[in-house]
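Removed from the display is one protein chain of the complex; every other protein chain stays in position.
Chain naming follows the written order as A, B and C, and within any one chain the residues start at number 1.
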Amino acid sequence: MFISEKKVEVRYAETDQMGVVHHSNYLVWMELGRTALIQELGFTYAGLEADGYLAPVINVSIQYKSAMKYGQTATVRTWIESHKRLRTVYGYEILHEDGTVATTATSEHVLVTKEEFKPVLLSKVNPEWDAVYTKEQRVTS
Amino acid sequence: MFISEKKVEVRYAETDQMGVVHHSNYLVWMELGRTALIQELGFTYAGLEADGYLAPVINVSIQYKSAMKYGQTATVRTWIESHKRLRTVYGYEILHEDGTVATTATSEHVLVTKEEFKPVLLSKVNPEWDAVYTKEQRVTS
Amino acid sequence: MFISEKKVEVRYAETDQMGVVHHSNYLVWMELGRTALIQELGFTYAGLEADGYLAPVINVSIQYKSAMKYGQTATVRTWIESHKRLRTVYGYEILHEDGTVATTATSEHVLVTKEEFKPVLLSKVNPEWDAVYTKEQRVTS
Partner (left out) sequence: MFISEKKVEVRYAETDQMGVVHHSNYLVWMELGRTALIQELGFTYAGLEADGYLAPVINVSIQYKSAMKYGQTATVRTWIESHKRLRTVYGYEILHEDGTVATTATSEHVLVTKEEFKPVLLSKVNPEWDAVYTKEQRVTS
(Lines give C-alpha, C1' and ligand atoms only; values in the text may rest on other atoms or scores of the structure.)
Protein backbone atom coordinates (compact mmCIF):
# COMPACT_ATOMS: atom_id res chain seq x y z
CA MET A 1 0.00 0.00 0.00
CA PHE A 2 1.43 3.36 -1.09
CA ILE A 3 1.09 6.27 1.36
CA SER A 4 1.56 9.86 0.21
CA GLU A 5 2.88 12.39 2.73
CA LYS A 6 2.03 16.01 1.98
CA LYS A 7 3.21 18.92 4.15
CA VAL A 8 0.58 21.64 4.67
CA GLU A 9 1.49 24.90 6.41
CA VAL A 10 -1.42 26.15 8.54
CA ARG A 11 -2.79 29.39 7.10
CA TYR A 12 -3.90 32.26 9.34
CA ALA A 13 -7.14 32.45 7.37
CA GLU A 14 -7.82 28.81 8.29
CA THR A 15 -8.04 29.59 12.00
CA ASP A 16 -11.27 30.63 13.72
CA GLN A 17 -12.00 32.46 16.94
CA MET A 18 -11.43 29.25 18.92
CA GLY A 19 -7.77 29.93 18.08
CA VAL A 20 -7.42 26.69 16.11
CA VAL A 21 -7.94 25.52 12.51
CA HIS A 22 -11.65 25.59 11.61
CA HIS A 23 -12.84 22.01 11.11
CA SER A 24 -14.02 22.60 7.52
CA ASN A 25 -10.44 23.13 6.33
CA TYR A 26 -9.49 19.51 6.92
CA LEU A 27 -11.67 18.64 3.91
CA VAL A 28 -9.54 20.99 1.83
CA TRP A 29 -6.33 19.45 3.17
CA MET A 30 -7.65 15.98 2.36
CA GLU A 31 -8.12 17.22 -1.20
CA LEU A 32 -4.47 18.33 -1.23
CA GLY A 33 -3.58 14.85 0.00
CA ARG A 34 -5.51 13.20 -2.85
CA THR A 35 -3.93 15.51 -5.43
CA ALA A 36 -0.46 14.61 -4.11
CA LEU A 37 -1.19 10.86 -3.95
CA ILE A 38 -2.47 10.81 -7.53
CA GLN A 39 0.57 12.74 -8.73
CA GLU A 40 3.01 10.50 -6.90
CA LEU A 41 1.35 7.46 -8.50
CA GLY A 42 2.00 9.01 -11.92
CA PHE A 43 -1.34 10.61 -12.83
CA THR A 44 -2.97 14.05 -12.46
CA TYR A 45 -6.47 14.93 -11.36
CA ALA A 46 -6.31 18.10 -13.49
CA GLY A 47 -5.64 15.85 -16.51
CA LEU A 48 -8.64 13.66 -15.69
CA GLU A 49 -10.86 16.76 -15.68
CA ALA A 50 -9.30 18.00 -18.91
CA ASP A 51 -10.35 14.66 -20.42
CA GLY A 52 -13.97 15.34 -19.42
CA TYR A 53 -14.34 13.53 -16.09
CA LEU A 54 -14.93 14.52 -12.48
CA ALA A 55 -14.49 12.57 -9.24
CA PRO A 56 -17.00 14.11 -6.80
CA VAL A 57 -17.09 13.15 -3.12
CA ILE A 58 -20.12 11.14 -2.06
CA ASN A 59 -19.27 10.35 1.57
CA VAL A 60 -16.92 11.86 4.11
CA SER A 61 -16.20 10.79 7.66
CA ILE A 62 -13.78 12.72 9.91
CA GLN A 63 -12.61 12.13 13.45
CA TYR A 64 -11.08 15.19 15.10
CA LYS A 65 -8.57 14.11 17.77
CA SER A 66 -6.59 17.26 18.54
CA ALA A 67 -6.64 20.74 17.04
CA MET A 68 -3.98 22.26 14.77
CA LYS A 69 -2.75 25.84 15.21
CA TYR A 70 -1.33 28.66 13.11
CA GLY A 71 2.46 28.41 13.03
CA GLN A 72 2.38 24.62 12.67
CA THR A 73 2.89 22.43 9.60
CA ALA A 74 0.56 19.46 9.19
CA THR A 75 1.48 16.22 7.42
CA VAL A 76 -1.42 14.76 5.43
CA ARG A 77 -0.95 11.01 4.90
CA THR A 78 -3.22 9.72 2.12
CA TRP A 79 -3.73 6.20 0.78
CA ILE A 80 -6.27 4.19 -1.21
CA GLU A 81 -8.42 2.47 1.36
CA SER A 82 -10.39 0.50 -1.25
CA HIS A 83 -10.99 0.66 -4.99
CA LYS A 84 -14.10 -1.06 -6.30
CA ARG A 85 -15.66 -0.97 -9.77
CA LEU A 86 -17.54 2.27 -9.19
CA ARG A 87 -16.31 3.59 -5.86
CA THR A 88 -12.92 4.59 -4.54
CA VAL A 89 -12.34 5.24 -0.84
CA TYR A 90 -9.31 7.24 0.29
CA GLY A 91 -7.95 7.02 3.85
CA TYR A 92 -6.25 9.91 5.65
CA GLU A 93 -4.26 10.64 8.76
CA ILE A 94 -3.32 14.22 9.51
CA LEU A 95 -0.35 14.51 11.83
CA HIS A 96 1.12 17.20 14.07
CA GLU A 97 4.83 17.95 13.76
CA ASP A 98 5.62 15.55 16.62
CA GLY A 99 3.82 12.74 14.82
CA THR A 100 0.70 12.65 17.00
CA VAL A 101 -2.59 12.28 15.13
CA ALA A 102 -4.71 15.42 14.71
CA THR A 103 -7.38 13.90 12.48
CA THR A 104 -8.30 10.63 10.79
CA ALA A 105 -10.72 10.49 7.88
CA THR A 106 -12.06 8.68 4.84
CA SER A 107 -13.71 10.01 1.69
CA GLU A 108 -15.58 8.05 -0.97
CA HIS A 109 -15.64 9.11 -4.62
CA VAL A 110 -17.31 8.17 -7.86
CA LEU A 111 -16.12 8.95 -11.36
CA VAL A 112 -18.61 10.78 -13.58
CA THR A 113 -18.73 12.54 -16.92
CA LYS A 114 -18.30 16.31 -16.72
CA GLU A 115 -21.26 17.11 -18.94
CA GLU A 116 -23.97 14.86 -17.53
CA PHE A 117 -22.60 13.62 -14.19
CA LYS A 118 -23.10 10.02 -15.45
CA PRO A 119 -21.05 7.33 -13.64
CA VAL A 120 -18.17 5.81 -15.58
CA LEU A 121 -15.62 3.10 -14.79
CA LEU A 122 -12.02 4.19 -14.23
CA SER A 123 -11.09 0.86 -15.86
CA LYS A 124 -12.63 2.18 -19.10
CA VAL A 125 -11.41 5.78 -18.83
CA ASN A 126 -7.84 5.02 -17.75
CA PRO A 127 -7.02 1.29 -17.37
CA GLU A 128 -3.48 2.01 -16.23
CA TRP A 129 -4.68 4.24 -13.38
CA ASP A 130 -7.30 1.64 -12.46
CA ALA A 131 -4.60 -1.07 -12.31
CA VAL A 132 -2.41 1.01 -10.01
CA TYR A 133 -5.33 1.80 -7.67
CA THR A 134 -6.36 -1.88 -7.59
CA LYS A 135 -2.81 -2.88 -6.70
CA GLU A 136 -2.24 -0.14 -4.10
CA GLN A 137 -5.51 -0.39 -2.16
CA ARG A 138 -5.26 -1.29 1.52
CA VAL A 139 -8.41 -3.40 1.74
CA THR A 140 -8.49 -6.27 -0.73
CA SER A 141 -11.67 -8.04 0.23
CA MET B 1 -38.16 16.65 18.37
CA PHE B 2 -37.62 20.26 17.30
CA ILE B 3 -36.29 20.82 13.77
CA SER B 4 -34.80 24.14 12.75
CA GLU B 5 -35.09 25.23 9.12
CA LYS B 6 -32.49 27.73 7.95
CA LYS B 7 -32.43 29.16 4.42
CA VAL B 8 -28.93 29.52 2.95
CA GLU B 9 -28.39 31.29 -0.36
CA VAL B 10 -25.60 29.63 -2.36
CA ARG B 11 -22.62 32.00 -2.67
CA TYR B 12 -20.63 32.27 -5.89
CA ALA B 13 -17.43 31.88 -3.85
CA GLU B 14 -18.75 28.53 -2.60
CA THR B 15 -18.74 27.00 -6.07
CA ASP B 16 -15.72 25.25 -7.56
CA GLN B 17 -14.69 24.48 -11.12
CA MET B 18 -17.04 21.46 -11.17
CA GLY B 19 -19.74 24.14 -11.37
CA VAL B 20 -21.30 23.11 -8.06
CA VAL B 21 -20.89 23.94 -4.36
CA HIS B 22 -17.52 22.68 -3.08
CA HIS B 23 -18.16 19.87 -0.59
CA SER B 24 -16.30 21.60 2.27
CA ASN B 25 -18.94 24.34 2.44
CA TYR B 26 -21.62 21.98 3.72
CA LEU B 27 -19.70 21.90 7.03
CA VAL B 28 -20.07 25.68 7.19
CA TRP B 29 -23.79 25.45 6.40
CA MET B 30 -24.21 22.82 9.12
CA GLU B 31 -22.66 25.35 11.49
CA LEU B 32 -25.27 27.91 10.38
CA GLY B 33 -27.90 25.27 11.07
CA ARG B 34 -26.62 24.69 14.61
CA THR B 35 -26.47 28.44 15.29
CA ALA B 36 -30.09 28.78 14.14
CA LEU B 37 -31.31 25.73 16.10
CA ILE B 38 -29.68 26.98 19.31
CA GLN B 39 -31.18 30.43 18.83
CA GLU B 40 -34.66 29.06 18.11
CA LEU B 41 -34.45 27.00 21.30
CA GLY B 42 -33.74 30.21 23.24
CA PHE B 43 -29.95 30.20 23.65
CA THR B 44 -26.94 31.61 21.77
CA TYR B 45 -23.67 29.94 20.92
CA ALA B 46 -21.94 33.35 20.98
CA GLY B 47 -23.15 33.72 24.57
CA LEU B 48 -21.75 30.31 25.53
CA GLU B 49 -18.34 31.38 24.22
CA ALA B 50 -18.60 34.71 26.01
CA ASP B 51 -19.07 32.67 29.20
CA GLY B 52 -15.77 30.88 28.55
CA TYR B 53 -16.84 27.68 26.81
CA LEU B 54 -16.41 26.16 23.36
CA ALA B 55 -18.21 23.30 21.62
CA PRO B 56 -15.67 21.85 19.15
CA VAL B 57 -16.62 19.20 16.62
CA ILE B 58 -15.13 15.76 17.26
CA ASN B 59 -16.79 13.70 14.52
CA VAL B 60 -18.48 14.54 11.24
CA SER B 61 -20.15 12.27 8.74
CA ILE B 62 -21.65 13.58 5.48
CA GLN B 63 -23.49 11.86 2.65
CA TYR B 64 -23.57 13.86 -0.57
CA LYS B 65 -26.65 12.90 -2.60
CA SER B 66 -26.95 15.64 -5.20
CA ALA B 67 -24.99 18.83 -5.81
CA MET B 68 -26.22 22.39 -5.12
CA LYS B 69 -25.60 25.24 -7.57
CA TYR B 70 -25.15 29.01 -7.51
CA GLY B 71 -28.52 30.70 -7.90
CA GLN B 72 -30.24 28.22 -5.58
CA THR B 73 -31.27 28.56 -1.95
CA ALA B 74 -30.64 25.60 0.34
CA THR B 75 -32.72 24.71 3.38
CA VAL B 76 -30.65 23.36 6.24
CA ARG B 77 -32.77 21.24 8.60
CA THR B 78 -31.03 20.73 11.95
CA TRP B 79 -32.07 18.75 15.01
CA ILE B 80 -30.57 17.18 18.12
CA GLU B 81 -29.93 13.57 17.22
CA SER B 82 -28.80 12.64 20.74
CA HIS B 83 -27.63 14.44 23.87
CA LYS B 84 -25.58 12.44 26.34
CA ARG B 85 -23.66 13.58 29.41
CA LEU B 86 -20.57 14.63 27.50
CA ARG B 87 -21.50 14.38 23.84
CA THR B 88 -24.13 16.00 21.69
CA VAL B 89 -24.88 14.77 18.18
CA TYR B 90 -26.69 17.03 15.70
CA GLY B 91 -28.50 15.65 12.67
CA TYR B 92 -28.85 17.53 9.36
CA GLU B 93 -30.68 17.35 6.10
CA ILE B 94 -29.88 19.90 3.42
CA LEU B 95 -32.65 20.31 0.88
CA HIS B 96 -32.96 21.70 -2.63
CA GLU B 97 -35.74 24.18 -3.32
CA ASP B 98 -38.01 21.38 -4.57
CA GLY B 99 -37.54 19.50 -1.30
CA THR B 100 -35.23 16.77 -2.59
CA VAL B 101 -32.30 15.93 -0.35
CA ALA B 102 -28.89 17.31 -1.34
CA THR B 103 -26.99 16.14 1.74
CA THR B 104 -27.51 14.31 5.02
CA ALA B 105 -25.06 14.57 7.88
CA THR B 106 -24.32 14.29 11.57
CA SER B 107 -21.78 16.10 13.75
CA GLU B 108 -20.70 15.23 17.29
CA HIS B 109 -19.59 17.87 19.78
CA VAL B 110 -18.11 18.14 23.24
CA LEU B 111 -18.23 21.13 25.56
CA VAL B 112 -14.86 22.36 26.81
CA THR B 113 -13.40 25.32 28.68
CA LYS B 114 -11.99 28.02 26.44
CA GLU B 115 -8.71 28.33 28.31
CA GLU B 116 -7.67 24.71 28.75
CA PHE B 117 -9.97 22.73 26.42
CA LYS B 118 -11.10 20.68 29.45
CA PRO B 119 -14.43 18.81 29.07
CA VAL B 120 -17.36 20.19 31.05
CA LEU B 121 -20.97 19.13 31.43
CA LEU B 122 -23.65 21.30 29.84
CA SER B 123 -25.80 20.31 32.82
CA LYS B 124 -23.37 22.22 35.07
CA VAL B 125 -22.71 25.14 32.74
CA ASN B 126 -26.31 25.77 31.72
CA PRO B 127 -28.87 23.36 33.25
CA GLU B 128 -31.75 24.98 31.37
CA TRP B 129 -30.07 24.46 28.00
CA ASP B 130 -29.21 20.88 29.00
CA ALA B 131 -32.85 20.20 29.89
CA VAL B 132 -34.10 21.50 26.53
CA TYR B 133 -31.55 19.40 24.62
CA THR B 134 -32.46 16.31 26.66
CA LYS B 135 -36.13 16.85 25.91
CA GLU B 136 -35.69 17.65 22.20
CA GLN B 137 -33.29 14.86 21.23
CA ARG B 138 -34.49 12.40 18.60
CA VAL B 139 -32.85 9.30 20.01
CA THR B 140 -33.77 8.57 23.59
CA SER B 141 -32.06 5.26 24.19
CA MET C 1 -28.82 56.16 -7.61
CA PHE C 2 -30.23 52.83 -6.43
CA ILE C 3 -28.66 51.30 -3.29
CA SER C 4 -29.19 47.65 -2.41
CA GLU C 5 -29.12 46.66 1.27
CA LYS C 6 -28.30 43.04 1.95
CA LYS C 7 -28.21 41.54 5.46
CA VAL C 8 -25.35 39.12 6.04
CA GLU C 9 -25.14 37.09 9.26
CA VAL C 10 -21.53 36.64 10.36
CA ARG C 11 -20.52 32.98 10.12
CA TYR C 12 -18.34 31.32 12.76
CA ALA C 13 -16.15 29.95 9.97
CA GLU C 14 -15.52 33.53 8.82
CA THR C 15 -13.76 34.48 12.05
CA ASP C 16 -10.03 34.00 12.59
CA GLN C 17 -7.91 33.74 15.73
CA MET C 18 -7.97 37.55 16.10
CA GLY C 19 -11.58 36.93 17.17
CA VAL C 20 -12.99 38.97 14.28
CA VAL C 21 -14.07 38.34 10.67
CA HIS C 22 -11.03 37.51 8.51
CA HIS C 23 -10.51 40.34 6.04
CA SER C 24 -10.79 38.10 2.94
CA ASN C 25 -14.48 37.43 3.66
CA TYR C 26 -15.48 41.00 2.89
CA LEU C 27 -14.77 40.22 -0.78
CA VAL C 28 -17.30 37.39 -0.55
CA TRP C 29 -19.84 39.68 1.12
CA MET C 30 -19.31 42.27 -1.63
CA GLU C 31 -20.17 39.52 -4.10
CA LEU C 32 -23.40 38.88 -2.17
CA GLY C 33 -24.08 42.61 -2.40
CA ARG C 34 -23.62 42.60 -6.20
CA THR C 35 -25.86 39.55 -6.58
CA ALA C 36 -28.57 41.28 -4.54
CA LEU C 37 -28.22 44.62 -6.38
CA ILE C 38 -28.49 42.93 -9.78
CA GLN C 39 -31.54 40.97 -8.67
CA GLU C 40 -33.25 44.04 -7.23
CA LEU C 41 -32.69 45.84 -10.52
CA GLY C 42 -34.49 43.02 -12.33
CA PHE C 43 -31.64 40.84 -13.66
CA THR C 44 -29.67 37.80 -12.47
CA TYR C 45 -25.95 37.16 -12.58
CA ALA C 46 -26.62 33.40 -12.79
CA GLY C 47 -28.65 34.12 -15.93
CA LEU C 48 -25.82 36.13 -17.47
CA GLU C 49 -23.47 33.16 -16.95
CA ALA C 50 -26.05 30.77 -18.36
CA ASP C 51 -26.04 32.95 -21.49
CA GLY C 52 -22.27 32.44 -21.82
CA TYR C 53 -20.80 35.51 -20.14
CA LEU C 54 -18.72 36.20 -17.04
CA ALA C 55 -18.03 39.43 -15.14
CA PRO C 56 -14.61 38.90 -13.50
CA VAL C 57 -13.17 41.39 -11.03
CA ILE C 58 -10.17 43.36 -12.28
CA ASN C 59 -9.59 45.78 -9.39
CA VAL C 60 -10.57 45.80 -5.75
CA SER C 61 -9.93 48.42 -3.10
CA ILE C 62 -11.04 47.96 0.52
CA GLN C 63 -10.78 50.19 3.56
CA TYR C 64 -11.21 48.36 6.87
CA LYS C 65 -12.54 50.77 9.51
CA SER C 66 -13.73 48.51 12.32
CA ALA C 67 -13.92 44.74 12.66
CA MET C 68 -17.10 42.63 12.59
CA LYS C 69 -17.68 39.76 15.03
CA TYR C 70 -19.55 36.46 15.18
CA GLY C 71 -23.06 37.01 16.51
CA GLN C 72 -23.50 40.23 14.49
CA THR C 73 -25.40 40.86 11.26
CA ALA C 74 -23.75 43.06 8.67
CA THR C 75 -25.59 45.24 6.18
CA VAL C 76 -23.90 45.35 2.78
CA ARG C 77 -24.89 48.49 0.86
CA THR C 78 -24.07 48.17 -2.85
CA TRP C 79 -24.48 50.62 -5.70
CA ILE C 80 -23.17 51.28 -9.21
CA GLU C 81 -20.36 53.74 -8.78
CA SER C 82 -19.81 54.14 -12.53
CA HIS C 83 -20.73 52.26 -15.70
CA LYS C 84 -18.59 52.88 -18.76
CA ARG C 85 -18.52 51.11 -22.10
CA LEU C 86 -16.25 48.29 -20.94
CA ARG C 87 -15.92 48.74 -17.20
CA THR C 88 -18.38 48.77 -14.35
CA VAL C 89 -17.38 49.92 -10.87
CA TYR C 90 -19.49 48.94 -7.85
CA GLY C 91 -19.34 50.87 -4.57
CA TYR C 92 -19.88 49.28 -1.15
CA GLU C 93 -20.40 50.22 2.45
CA ILE C 94 -20.59 47.47 5.04
CA LEU C 95 -22.36 48.55 8.21
CA HIS C 96 -22.55 47.32 11.79
CA GLU C 97 -25.97 46.88 13.35
CA ASP C 98 -25.79 50.35 14.89
CA GLY C 99 -25.13 51.89 11.47
CA THR C 100 -21.43 52.63 11.92
CA VAL C 101 -19.24 51.78 8.96
CA ALA C 102 -17.14 48.61 9.20
CA THR C 103 -15.75 48.69 5.65
CA THR C 104 -15.90 50.74 2.47
CA ALA C 105 -14.86 49.33 -0.89
CA THR C 106 -15.03 49.44 -4.65
CA SER C 107 -14.66 46.68 -7.24
CA GLU C 108 -14.20 47.03 -10.99
CA HIS C 109 -15.49 44.45 -13.45
CA VAL C 110 -15.34 43.66 -17.14
CA LEU C 111 -17.74 41.52 -19.12
CA VAL C 112 -16.17 38.65 -21.07
CA THR C 113 -17.23 35.57 -23.00
CA LYS C 114 -17.16 32.36 -20.97
CA GLU C 115 -15.25 30.36 -23.57
CA GLU C 116 -12.45 32.72 -24.53
CA PHE C 117 -12.50 35.46 -21.88
CA LYS C 118 -12.92 38.04 -24.71
CA PRO C 119 -14.31 41.45 -23.63
CA VAL C 120 -17.89 42.21 -24.71
CA LEU C 121 -20.15 45.21 -24.27
CA LEU C 122 -23.10 44.88 -21.89
CA SER C 123 -24.92 47.18 -24.33
CA LYS C 124 -24.70 44.41 -26.96
CA VAL C 125 -25.34 41.45 -24.62
CA ASN C 126 -28.23 42.95 -22.69
CA PRO C 127 -29.20 46.53 -23.73
CA GLU C 128 -31.92 46.76 -21.07
CA TRP C 129 -29.46 45.93 -18.29
CA ASP C 130 -26.97 48.40 -19.75
CA ALA C 131 -29.61 51.13 -19.76
CA VAL C 132 -30.50 50.53 -16.12
CA TYR C 133 -26.83 50.60 -15.08
CA THR C 134 -26.24 53.79 -17.07
CA LYS C 135 -29.21 55.43 -15.38
CA GLU C 136 -28.44 54.23 -11.85
CA GLN C 137 -24.71 55.00 -11.71
CA ARG C 138 -23.56 57.45 -9.06
CA VAL C 139 -20.83 59.12 -11.10
CA THR C 140 -22.00 60.53 -14.39
CA SER C 141 -18.89 62.25 -15.65
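To be clear about the criterion, a residue touches a chain if its C-beta (ideal position, glycine included) is under 8 Å from a C-beta of that chain, and two chains touch if they have at least 3 such contacts.
Just so it is clear, the model here is predicted, and its values are computed rather than measured.
The chain we do not see here touches A, B, C in the full complex. Contact with the chain that does not appear here is found for just one residue of B:53, B:70, B:92 or B:129, B:70.
Looking at C:4, C:25, C:88 or C:126, the residue that reaches the missing chain in the full complex is C:25. For chain B, the list of residues touching the undisplayed chain reads 12-13, 15-20, 22, 24, 70.
Contact residues of chain A toward the unshown chain are 9, 11-13, 27-28, 31-32, 35, 44-46, 49, 70-71.
Not every partner is drawn; the one left out touches chain C at residues 17-18, 20, 23-25, 27-28, 31, 49, 54, 56-64, 67, 117.
Assume only the chains that are shown with their structure count from here on.
For the pair chain A and chain C, the distance between C-alpha centroids works out to 34 Å.
Chain B and chain C have CA centres that are 29 Å apart.
In chain A, the residues that reach two or more other chains under the touch definition are 17-18, 20, 24.
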